[in-house]
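Complex shown without one protein chain; remaining protein chains in place.
And now, subunit A:
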Amino acid sequence: MALLEFAQHRAYLYLGEIKSMFKRLRGLFSSDLSIDLGTANTLIYVRGRGIVLDEPSVVAIRHHGNQRSVAAVGLDAKRMLGRTPGNITAIRPMKDGVIADFHVTEKMLQHFINKVHENNIFTPSPRVLVCVPCMSTQVERRAIKESAMGAGAREVFLIEEPMAAAIGAGLPVEEAQGSMVVDIGGGTTEIAIISLNGVVYSESVRVGGDRFDEAIVAYVRRHYGSLIGDATAERIKQEIGCAHKDSEMREIDVRGRNLAEGIPRSFTLNSNEILDALQEPLSSIVQAVKSALEQSPPELASDIAERGLVLTGGGALLRDIDKLIAEETGLPVVIAEEPLTCVARGGGKALEMIDQHTFDLLATD
């Protein structure tokens, strides 16, 4: 009887083997992906092909009674944000760098993975490397892993975002030298000091592009008595936003709904006002950078003082943010090339290194 049970057990194991073999077979028809699952944008880097997808992390859900279906994903869905009728809701499933809505994230990932493998006959089953914020909890990491699995990934690796950003920026992470990277994303700002393929010190503050937008909305409401949407706030930030008082002065015309009159009104904003609005989130980023420097071991601190720190992420595109941090810290500050894609590109490089059996880069879940 025991033998029978043993045989059954073996049979189940064998069944599992067949299943994984089948997945591996499908894997032959799909490429390895590195996904930067960000709060604002999701980027996918395919080995040998580069960045193939860069879309906002937005999903529009259509409701039919109790049933829910995906109406649009990515750019199309983002256009719907704040402009939807009752039966459609546009959701941003990621919040503060982690999953806020598990099922929607899974659907979104599935859509993106399929989009990357558009010309395939088979359902893709790629190996996927996903970036996670370094301060994320085990539960949050597991959620990201599971949702990638649910989206059809064969194998999921996790890497800490600043590590991927540092690799993507071309920092010498494998050397015994301290490198400091500040990744200002949509939801979080990740600060890490890296040496020998490992994170020596990391800090994550839940301040990023979204907080900048919110701050602008609040400022306009307070000073102009008008309500503007997140999309407008983002446009203001991108066009005239700046982080330093010596920046070039720019102006922009915006329209918002006047709260007192209830009628849309047009008004003009300038860079100084936006700088004023962004003061609070910017100072918390600067504070976090300073505290990371305080915590760093002296040898690494001297390396950083010599070479400087690197800014990546969409936040690095805010005008003169490097000047602000350089002034506040007294260190050379460098903005990485193509800061928006650093994390995804770095993840792609890490994916290549996995094949070369350099596993120490990966985060544990």
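One rule holds in what follows: contacts are C-beta pairs under 8 Å (C-beta built on N, C-alpha and C of every residue); 3 or more make two chains touch, one makes a residue touch a chain; residues count from 1.
Following the convention adopted for this analysis, contacts and distances are computed from a predicted model.
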item: Complex member absent from the view - protein name from UniProt, among "Electron transfer flavoprotein subunit alpha/FixB family protein", "ABC transporter ATP-binding protein", "Phosphoribosylformylglycinamidine synthase subunit PurQ" or "Cytoskeleton protein RodZ"; value: "Cytoskeleton protein RodZ"
item: Residue among A:G48, A:P85, A:G262 or A:P298 that touches the chain left out of view; value: A:G48
item: Sole residue of A:E261, A:E299 or A:E337 that reaches the chain not shown, by the stated touch rule; value: A:E337
item: Chain not shown, touching residues in subunit A; value: 3-4, 6-7, 10-11, 13-14, 17, 21, 24, 47-48, 169-172, 306-308, 310, 322, 326, 330-337, 349, 352-353, 355-357
